[in-house]
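First the structure, which I've put down as structure tokens, then a few questions once you've had a look.
Only a single protein chain was left out; the remaining protein chains are all shown in position.
First chain written, first letter: the chains are A and B, and each begins at residue 1.
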Amino acid sequence: MHPAPSVIVFTTLSGLGFGLLFWLGFGLPDVSGWVAFVFFAIAFGLAVGGLLASTFHLGHPERAIKAFSQWRSSWLSREGVAAVGALVTMGIYAAALIFLDVKLAPLGWIGALLSLATVYATSMIYAQLKTVPRWKTSLTPALLVSISLAGGALLAGQVTFAMILLPIAAVIQVIWWVRGDGALSESGTDMASATGLGNIGQVRAFEPPHTGTNYLLREFAFQVGRKHSMKLRAIALGLGFILPLLLLFVPFGHVLAFLAILLHLIGIAASRWLFFAEAEHVVGLYYGKR
Amino acid sequence: MTTLPETTNRKLGLVIDLDTCVGCHACVISCKGWNTENYGAPLSDQNAYDGAASGTFLNRVHSYEVQPLATSEMPHPAAQLIHFPKSCLHCEDAPCVTVCPTGASYKRVEDGIVLVNETDCIGCGLCAWACPYGARELDAAEGVMKKCTLCVDRIYNENLPEVDRVPACVRTCPAGARHFGDFADPESNVSKLSAERGGMSLMPEQETKPVNRYLPPRPKDQMDQPEQIDILAPFLEPIVEEPKGFLGWLDKALEKI
Partner (left out) sequence: MTIQQPKIDTSPKVSDEIRKTTCYMCACRCGINVHMKDGKVAYIEGNRDHPVNKGVLCAKGSAGIMQVNAPSRLRAPLKRVGPRGSGEFEEISWDEALQIAADWLEPIRQENPEKLAFFTGRDQSQSFTSFWAQNFGTPNYAAHGGFCSVNMAAAGIYTMGGAFWEFGQPDWDHTKLFMLFGVAEDHDSNPIKIGIGKIKARGARVIGVNPIRSGYNAVADDWVGITPGTDGLFILALIHELMKAGKIDLDYLARYTNAPVLVNGDPKSPEYGLFLRDDDGKPLVIDRKTGKLTAFDKPGVRPDLHATHRAAGVTHRPVMHLMAERYLDKQYAPEAVAEECGIKADKIKTIAAELARVAFEEAFELDHEWTDFRGEKHAKMTGRPVSFHSMRGVSAHSNGFQTCRALHVLQIILGTVEVPGGFRFKPPYPKPVSAHPKPHVGVNAGAPLNGPHLGFVQGPDDLALKEDGSAARIDKAFTWENPMSSHGLMHMVISNAHAGDPYKIDTLFMYMANMSWNSSMNTKGVMEMLTDTDENGDYVIPRIIYSDAYSSEMVAYSDLILPDTTYLERHDCISLLDRPICEADAAADAIRWPVIEPDRDVRGFQTALVQLANKMKLPGFTNEDGSAKYEDYADYMVNHERRPGIGPLAGWRMGKSGLTHGRGAPNEAQLNSYIANGGFFVKHIPDASAYYKPWNKDYQDWAVEMGIYDSPQPYVFDLYVETMRKFQLAAEGHGDRQPPDHLRERIKQTMDPLPIWYAPFEDDNVDTSEFPVHALTQRPMAMYHSWGTQNAWLRQIHGRNPLYVPTKIWEANGFAEGDWARVTSAHGEITVPVAHMAALNENTIWTWNAIGKRKGAWALGEDASEATKGFLLNHLIHELQPPKGDGLRWSNSDPITGQAAWFDLRVKVEKADAPPESQPGFDPIKSPVAQGPNELTWKVGK
């Protein structure tokens, strides 16, 4: 899949933002006033910024409102509904906390769960796609949710949770990669099933239908070299999980915390780039690109 | 409306004959022409006269080389070339429909045609992600998803003579490799052709239940089978070895005429 910057930025930032909102909803850390304002500002900035970034890849962002209508069947619609629900709920919760110094705890819990649901819905947009065997696994929501929670914990200064969640997310990430590498061949979809010609013999793409490019090739036929991918995986794992974890073991301060979060963000962005770039869409088979 | 109808009254679709398609791209351009001028936004082209041009097409012809496996009888089977037109298969369980967040994508109850209501499309591309066949292309100029409409604006069009109420690709196909009809009717031309010739679904494991069927190529290069020469040898039983003998035969043969 084409690693579109808008989608990478969106999932990375909004995942982190909603992760932070999750913890804030449960009062972790238990903040109020200006400190709360700063925390919520960061959380909203990330979540909303991410959501806005995601509209850049739309052909008609001005019609985005229509995307809330199909929540009964579409994960993308559900994501939108959950995101708005989470943001509104947490907005009220935050406003009460900051300006009225009132903690509407149940509202926070609901907001936290809606934030989690948003990340889950996002993950299901990918995990539902049979056309991308690497994504079509319950490990995908596990991965995106665990990263969101771990990052959120990191950002929320929840060192203990972060120390637990970062390794969990890292392990899921590694398992997700390993499983993913064999997913296409496991899926049973190959050039033989794509063309129905496998019973004659070995099928190979000959002349493509067009010598130029097209939407399908731009969107689905992205290929990343094995060596390149391994390097990036190491960076994602190191920066996204291991280094922030190590930093948690040294006496904690704002500078180090900022560093840990920055490294985490870069690492997760790398992971997310790979998430798309390595994902093989079965349409590529028709072009012999698998 | 993003949910799929439980059933559709008819299942309109195409049979594509891989034994006959010569790969001429007639269907590709006829489709481009009709659908640029008709349903929805025109199918646009970028870099139209420079670089490697890129445009929106609803139907494209791939080609594949198939190398049969060697056997003891046929140690060096010749590779085959198969032209492979591909457009929307109007799946019964169309994943492109259910993923749509706005309801722009839908499957028609009356005939099963999968369509995009362009005024509702936000151009998120998720339907194209969900389609295993590459049947949908996001138009770069209009920002909406384009796909085969099975020429819904032709097949019922009372402004066209009845004989022309078929998709543009079917009407134009010079080799007659494309057939249009109702798969819900077992007596239809497409149902019968598909039954007779073993019509295939593409990527059945994706469980999309495509309506369109592909007729597999008939077995090729049968003359290379070693037994063929034995079967046909009697037709070449020599009458002579030498020109002189031939003349003798000629005389006798002429007597019989």
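What we mean here is this: contacts are C-beta pairs under 8 Å (C-beta built on N, C-alpha and C of every residue); 3 or more make two chains touch, one makes a residue touch a chain.
Bear in mind the structure is a predicted one, so any value in this text is a computation, not a measurement.
By the touch rule set out above, chain B reaches the unshown chain at residues 1, 3, 5, 19-26, 28-30, 32-34, 36-39, 41-42, 44-55, 57, 63, 65, 67, 78-83, 106, 108-109, 115, 117, 120, 141-142, 152-153, 155-160, 163-164, 168, 171-177, 217-218, 220-224, 226, 228-229, 232-233, 235-243, 246-247, 249-251, 253-254, 257. Residues of chain A that touch the chain left out of the display are 204, 206-207, 209-212.
Operating definition for what follows: only the chains that are shown with their structure count from here on.
Computed from the mean C-alpha positions, the centre of chain A lies at a distance of 38 Å from the centre of chain B. Of all residues in chain B, only 1-3, 18, 25, 28, 47, 51-57, 60-69, 77, 80-82, 84, 86, 95, 98-104, 120-126, 128-134, 137-140, 142-145, 200-207, 214, 216-217 touch chain A in the complex they form. Only residues 1, 57-61, 63-64, 66-70, 72-77, 80, 125, 128-132, 187-189, 191, 193-197, 199-216, 218-220, 281-283, 286-287 of chain A touch chain B when the two sit together in their complex.
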